[in-house]
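For reference, the structure I am asking about is given below.
Only a single protein chain was left out; the remaining protein chains are all shown in position.
Up next is chain A:
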Amino acid sequence: MSGAVQTGLAASARVRRAPRDPLIAVLVGLCLAAAIGLVLGRPAPYLVNAVGQLAAFAILAVSLDLIWGYLGILSLGHGLFFAIGGYVCAMHLLAHGTVVTGTLPDFVQFMSWKGLPAYWAGLEHAPYALLLALGLAGLVAFLFGLVAFRSRVNGVYFSIISQALVYVAMLLMYRNDTGLGGNNGMTGFPLLFGWPMGSAGAVTGLAVAALLALAAVLAGTRLLVGSALGRRMLACRDDETRLRTLGYATTRLKLQVWCLSAMIAALAGILYVPQVGIINPRVLAPDLSIEIAVWVAIGGMGRLGGAVIGAVLVNALKFWLSAAMPEAWPFLLSGLVLLVVLVLPNGLLDLAGLRLRPTWARGAR
């Protein structure tokens, strides 16, 4: 490891021969195949919806793995960025619906306001809403990351402070006067780009969009971690002090990746909310943010493919078990976590014998 970062020249020389990671290619191929399958095969809508949600969760897991597995920063507050994307998306859907149908959303009537709050202006335009969601997530991440990384808050300190952040955000969103639906959240989205929300076309379109986004995120993050920046990320994870001593601006490096990760999480939120048709402050519960880390840990941290596998497996199991035997789910989840943490430090990828881990990705904490 130390050899790779002795000089910037050596590091960039080796980047050009970035090792292959066949798992990513397989997963991207699977995503594209599933997208085509959904369009051509027309399976039952609930199945399509489930696939779409799983894809959104997988994107979220990849965003966390990017900073945890490759930079050693465990965020227990990633639900915040997911929720920012989700809330802005819900605001767009409601604002768009208000413009088209002329009826105000339920929560606005509930608070007996005359119209939507002023800061909702312009949200009926999808490109602006998309920009706002990503920009807001990036901005919040930037501010928080700046104060945290500058004062060298890291390790478990950072984890708990990020958890406190999401906890406070949850308390804030539970208030009814924020203009964001309070504890009931926002629901009853009428339209999606002019289609009625629950129609087969809308459901399939959303699922396909989520699958394509997952494929794009996987490919993009794979390029990133294979680049010179990716090398610096790993170096920073393994020994930040040494990297800083060598003259690299580690704070800026961490800040860049942290903001990128937040924006990917926001993208997952954008794709998730129209599929479930509701967003409320429970998304911001600290437990949910820890669960994201659990998906990554179970799938195998430090491998982008592992994050996807973990998110899909855990959530598929959760979908099935919450219906079949809801009491058993928490026990199974805690058992799974302990098993992975104690016996399979690299997650289920260890179990499957998929020891395709490139040598340079070893040593993750």
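Here is the rule we use: a residue touches a chain if its C-beta (ideal position, glycine included) is under 8 Å from a C-beta of that chain, and two chains touch if they have at least 3 such contacts; residues count from 1.
FYI, contacts and distances are computed from a predicted model.
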Protein that the absent chain corresponds to, by UniProt name, given "Glutamyl-tRNA(Gln) amidotransferase subunit A", "SnoaL-like domain-containing protein", "Urea ABC transporter, permease protein UrtB" or "Electron transfer flavoprotein subunit alpha": "Urea ABC transporter, permease protein UrtB"
Contact partner of the left-out chain, one of A:Leu38, A:Leu80, A:Ala95 or A:Ala297: A:Ala297
Options A:Met91, A:Val108 or A:Leu165, residue touching the unrepresented chain: A:Leu165
Full-complex contact with the absent chain, from A:Ile24, A:Val62, A:Leu76 or A:Leu180: A:Leu76
Hidden partner chain, residues of chain A it touches: 68, 72, 74, 76, 147-148, 150-153, 155-157, 159-161, 163-165, 167-168, 171-172, 174-175, 286-287, 290, 293-294, 297, 327, 330-331, 333-335, 337-338, 341-342, 345, 365
